[in-house]
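Heads up, one of the protein chains got dropped from this complex, but the rest are sitting where they should.
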Amino acid sequence: MGVWTEYALLSAALLPLVAAMGCLFRSDARWVLAVAPFCAVPALVVALLPVGLEQVGVPWLFMGAQIGLDRTGRLFLLAAASVWLAAAIFAQSQGIGGQRAHRFFGCFYAAMAGNFLLIVAADAVTFLTGFALMSYAGYGLVVHRFDDEAIRAAKVYLILVVLAEVLLFAGAVLAWGIAGGWELSVLQDALSTAGPAATVAIAFLLCGFGIKAAMVPLHVWLPLAHPAAPVPASAVLSAAMIKAGLLGWIRFLPFGYQDLQWLGWWTFVAGIVAALAGVMIGVVQSRPKTILAYSSISQMGYMTILLALSALTPELYPAISVAVLVYVVHHAVAKGALFLSVSVVREAPRRWWSKLLEGIGLVVPALALAGAPLTTGAVAKAELKHIPDTGEGALPALFDPVLIVGAVATTVLMVRFLWVVWPRSRRREPISNIARLVWFALATAVVWAPWVIPWQYLRRATVATLEPAAIWSALWPLVVGVMLSIVFVRRHHLLSGRLEDAIPAGDLLLPVTTLLQEGRATLRFGIRVAQSALDMAVGATRRRIAEYRRFLFILEIVEARLRRQAWDWVWIIVVGAGLLTALIL
Amino acid sequence: MIEFPWASAAIVIPLAGALLCGVMSARLAAVVASVSSALTAMAVAVLCWRVWNVGAFVESLGGWGAPLGIDLYADGVALLMVAMTTVVGVFITVFSLGYFRDAPDSERENSHSRGLYWSLWLVVWAAMHGIFLSSDLFNIYVCMEVVGIGSVALVAMAGSMALRAAMRYLLITLCGSLLYLLGVALIYGGWGMLDMQALGPVVEATLASEVALAAMALGLALKTALVPLHFWLPAAHANAPAPVSALLSALVVKASFYVLLRLWIDVFPAIDKAAAMMVLGVLGTVAIVWGSVQALRQNRLKMLVAYSTVAQLGYLFVAFAPASTVAGAGVAWHGVIYFAVAHGCAKGAMFLAAGAIAAALGDDDFSSMRGRGRHLAVPLVAFALAGIGLMGLPPSGGYTAKWLLLTAAARADQPVVAFVVTAGGLLAALYVFKVLYYAFARPVSGSGSDAGETGEVQAIPTTMMVAPLMLAIVAVLLGVWSAPPLHLLDIGLPFGEALGPGLKP
Amino acid sequence: MRALVDTTFWLPLAVVASSMLPGIFIFALREEQWRVRTLLNLAGAFLKLAFIAVMLFGVYVGVEYETRIPLVPGFDLVLAGSALSMFFVALSGVLWLITTIYAIGYLDIEGSWHRSRFFGFFSICVSATTGIALAGNFFTFIIFYELLTLATYPLVVHDGTPEAMRAGKIYLAYTLTGGALLMVAVVWLHGAVGPFDFQEGGVLSAFDEEHRHRFVPIFALIFVGLGVKAAIVPLHSWLPASMVAPAPVSALLHAVAVVKAGAYGIVRVMYDVFGIHYIAELGIGRWVAVAASVTIIYASLKALAQDSLKRRLAFSTVSQVSYILLGVAMIGPVAAVGGIVHLVHQGLMKITLFFCAGNIAETLGLRRISQLGGVGARMPWTMAAFTVASLAMIGVPPLAGFVSKWYLGMGAVQVGYYWVIAVLMASSALNAAYFLPIVYRAYYGAPERPWPRDERAGVLETRASLLGPTLATAGLVIVVGVMAASPYSPVAWVEIVIARIYPPA
Partner (left out) sequence: MTTEMIYSATSTGLIGLGFYALLVRRHLIRRLMAINIMGTGVFILFVSLSARGDGELDPVPQAMVLTGIVVAVSATALGLVLIRRIHAVTGSTRLTPGAVVSDEDEL
């Protein structure tokens, strides 16, 4: 480890922040756009470097920062940097932002920097710093389009961001109280000890990161925010930024340290609900990005389930962590590509080969998400299935059926997505070739990525999915899902629109906001009552003061009397008699 | 140098100046008065230097000595009062130089009255030194009468407005003096001597001595305007010419209080005075509240300042309450004397400043001050600095004095006194800032008073600007530099053992 | 006597005088002598910084600075440099320089209304603050504390409008009363235990047996007296009212001088008079923490309801300043670091916010939050600074406010005050609720009408003298947070301070 390694890592992570500051000089919008592709490159290079980067301290930074890049971090960084890079190039070539490009890119770069920073962070403060930077900058991405929908989405997003920040602050502080340090490994270790403080800290951290990771029921911002944001922004929101929540769980919570039943069960239930309900609600959505958002919720549900398992049976953690990593890479790439495709297919292709290529670009990531063979999706599913084999603990018996049902359901959702997004008419929204290229590369990455990423394990696992049995087990739920979709189309017109938007995007948000508004009205009423009570009290005091003033007026008369009439002798005699009495007695 | 009778000089020089002024033209009189003020100041400075280095001493006038002759007794307290008188007096002289050159017509009715002013003023000054330095009760009476008559004449110089006030003042001061003289007679009848230092050890608590003390206390309280005997003060102080107001409020009332204090502690240690001290303390409390409230209700600047004097004099009496206890006495007496000195300087500055403002505006009504504050910067600054002293805020002599009074209250375990002293400061803040309001308020635009705002502020002579400002700075410096005066106070243990335990906890 | 060249004697005095003397000279300048005035201001500010730097280094290497001038027997004017006081002095020195530059720019825009008076009092204000910081005993502390009150009043009423005068009245009513209570308490304390100097580790525990029953009420009085300036609910109403003052004054009131003086005073009392361990023994800490928490929450709720930008900021100050007390009152080393470092952190954040409010008001004539739409595009740098400071206030890592909150939270855990974490969470959420809408509106709101005025200064969005200080403080907000762990950060210095009070086991 050289002296400069930590600075290289830091600057790779924080380079986008420099670009973000550049955006303050808005006169130079072209420059802002021009640097877009390069901001994520150093991070990507660092992630791909074969050199190991152990944890090192940067003593002057924050409260004594610790940074490093372990395997988890490296894969998260890889996934994040790829998606950010793709989104950046896409955004640049599409000219996202128009007149307000500096604003969009400022937030974009800042969020990117935050995302990278939290990945390389090895202590709580640095992690939370990156997390906050990313979250708050994300607001700018969500609100960017600035119509009513975006404003509402951004508001919900922001409220939840603040809530998350507050919860994370409290959780981290409580965790420090047990651990006595900020290093993440120390914190995790400390939180694994039982105790009320640890329980509360874990709950706070779980919810705090859960908001970002779209854990049910804290996911409500996501189906609003993703459709509202510009396409490249939704891509990074869904593909990279919600993974930050997942990474937070992995870094802070004592998964794999000790048997934490309550944590396991809570997260398990939340995960299953997310995985299934996400699909169900997603199916009835009419807009492609909303569908993708629900798909993300459901996918994150699987990852939640994985972590839940490791809380229930800690000895499974090594296997689970690998599975999670595979899943992260897979989901980042696939979801990133799918989001970008929403923008690409706005323009129906003209030539046959371009039709073919775009068809492939559209279908492949969707298939991957459904777990089709040859893609990372199959690898991820296979990893999931392997987990029970490696452990001896009592796994929930539900696990296998859930996976199968999930695969089928995801397939249905993807069919629904393709149905909605498939170009039917010629809309003229020209898209640049570079953007198209980037999208296609990302879309096919679900196939080629395992062979490129310098991670032996992934490659071996991919090879393993190529066995006929594995292919079969990956394929049949897919087929079932497609058939089921066809049945639905025939019987229930589900896919063609009868039930469209039966559940509005943001599902739980509606009742909650109603409830909150009621509460606010009540509160206002209470405040008004208190205010009027206070006013009455103030009024009474004022009146009393006025009376006192009137009394002063009487004093004035007395004084005048004293001066004008023959009262002086009375006083002289009174004082003299008083003195004399006092002296003689 | 040591042989030279400096104490006598402090009295004789202004007296001689007064005699000269009486027979001179106004212009020459001003010069003589200035020279005489300067010489007096010099004599007092030497006197202070001497007491500081040598200690308290007795100086017999004409070499006769007590009991038949008259002794001057220069100890720390007397010197402090003399020094205060001189400092304020010098600035009054400086102020008067300008004031009587450009005074409104009513105040310079003929050229003769100018020479008369200087003459009277120097006589009063000399007599005040006489009061402070005498140790002979009858001599004090004579000096008090001179001060009283001189003051009345000075008040009357303000013209028709002030005549009634002057007359009432004359009656009151004569009445007070006679009550005092009655006490002197009773004391002489009982013990056959009049020297305060000599009387202290021999006077016993008999009916005669108690009646004497009561009569003297009543007379002196009347002259010091202790509420409810203050009815004569506001009119007299407010209607007098500005330098005279300063003289009366800052110095003359202190002289009678000083005598009361001396009697109280030096002459009648044998009498149990605790109850009477409580009576005085209660009256002092009433004075603070009453005077402040009345000050707040005035529409004229000088009336406000005059009522403020009523309130501030209350402090002098409030301190009697803690002084009645063994634990509180030393600090309380220190506090009282320091308060008298600090108030003398502050009130002198305040009245001079008020005089300057009134001279610039033509009258001292608050309504004519509105919006013209920026033309009155210097006198208002002086007023503000003096106000800090009255409020007892640091850094000022008033702060140190109030600190001592509060300490006395704490030692005597009398929270009520602490409360009164504190509340009095806040009440003072109310009326001081009522005036300063005009220094800061922007003229109301668009109202009909525009013409009044823009001009018509008469230029006032530099001496009238400088004198209040310098005096106010002295009042502030008394707080920054209070160790020397407090040290001077202890020289000769002027109040016998009452100051003995002193400030040391 | 000390030698004339003894720097340990002169340096603390020089730190105080380096702004006092220019201030006094400035009073004498005419309005149009702005060059001399600016020169004096800046020379004073830089000189002061130089003195502070020397002294800071001296204290760091262990030199004991002490200016001791006897005032009243037993009570000396003591200026001494302790680690804690140097911390506050350094804050006021740095921020004064920045604010002075800002004020020069600000008042040039505003026009020529009493600028000499303004800068004169401005300088005295800072002198008083450094005096408070360096005060080595209560007597000195009160002197400067009241001086601060008096010097600030003219700044609050500077505009001279009826609202300004009203605000000034409220300001005086609160602060003078507070000062009076403080004085009573302090005199009471001294009456009980005699004169003493501030001492690291406290003084009073030595008198436990004799006076324990007095100490709790005395502390309560002191707390109320100082709590007025520290704007503890319900003693806070003067602060939002004072919002009519010019922006640099608000910055001074909120970030450097007045509220800080109150909070610092309470901290000083808890550490150097009672001693924090004795505070714990008396069981006072908990109540202070509760009072601070109530203030934090209540003021945040009030802030939500304000539309005037500066009023909202004012309530935010009320809330934030109590963090300092909260940290100290929890009685644990980590919490104390959080509390005391908030002296500086809150100062930086709040001064930035007020500068921004001033920039917007002076450049575009906007004062209400509802008018701010579109300001983000017109004044990107100002709003960037505002955003940074707002986020810092919310406690977003790694900015200044986060560091304070983080230490406070850890401290709460350390001493087992878990409810404080709930307070901090609520406060952060409320901070977000009242700051983020401002930011949102500025960036994303549409301008409703043409700006009431629009001043541009070349390529800059506003005058360089307004923008420069704003960006400088915003930069500091970032730097002190990002480099919290470096040995030159405020946190590092506070850890030195705290290590003396809570020796590492």
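We just call them A, B and C in the order they show up, numbering each chain from 1.
What we mean here is this: a contact is a pair of C-beta atoms (placed from the backbone, for glycine too) under 8 Å apart; a residue touches a chain by one contact, two chains touch by 3 or more.
The shown structure was predicted, so the numbers you read here are calculated from the model rather than taken from an experiment.
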Partners of the unshown chain among those that are drawn: A, B
Residue of B:152, B:277, B:321 or B:340 touching the missing chain in the full complex: B:152
Option touching the unshown chain, where B:61, B:74, B:124 or B:170 are the choices: B:170
Selected from B:185, B:198 or B:377 as touching the chain missing from the view: B:185
Residues of chain B (touch criterion as defined above) contacting the omitted chain: 67-68, 138, 141-142, 145-146, 148-149, 152-153, 156, 160, 163-164, 166-168, 170-171, 174-175, 178, 181-182, 185-186, 188-189, 192, 194
Positions on chain A contacted by the hidden chain, ascending: 564-566, 568-569, 572-573
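In this text, only the chains that are shown with their structure count from here on.
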Chain centre separation in whole Å, for chain C relative to chain B (CA means): 42
Averaged-CA centre spacing for the pair chain B and chain A, given as whole angstrom: 78
Centroid distance [mean C-alpha coordinates] between chain C and chain A, Å: 37
Chain B contact footprint on chain C (complex, rising order): 27, 70-75, 77, 113-114, 139, 142-144, 146-147, 149-150, 154, 157-162, 164-165, 168-169, 172, 176-177, 179-181, 183-184, 187-188, 190-192, 194-195
Of all residues in chain A, those that touch chain C in their complex: 24, 26, 59-65, 103, 125, 128-129, 132, 136, 143, 146, 151, 158, 162-163, 165-167, 169-170, 173-174, 176-177, 197
Chain B - residues contacting chain A, complex: 175, 207, 210-211, 213-215, 217-218, 221-222, 226, 228-229, 231-232, 234-235, 271, 273, 275-276, 278-280, 283, 290, 293-294, 297
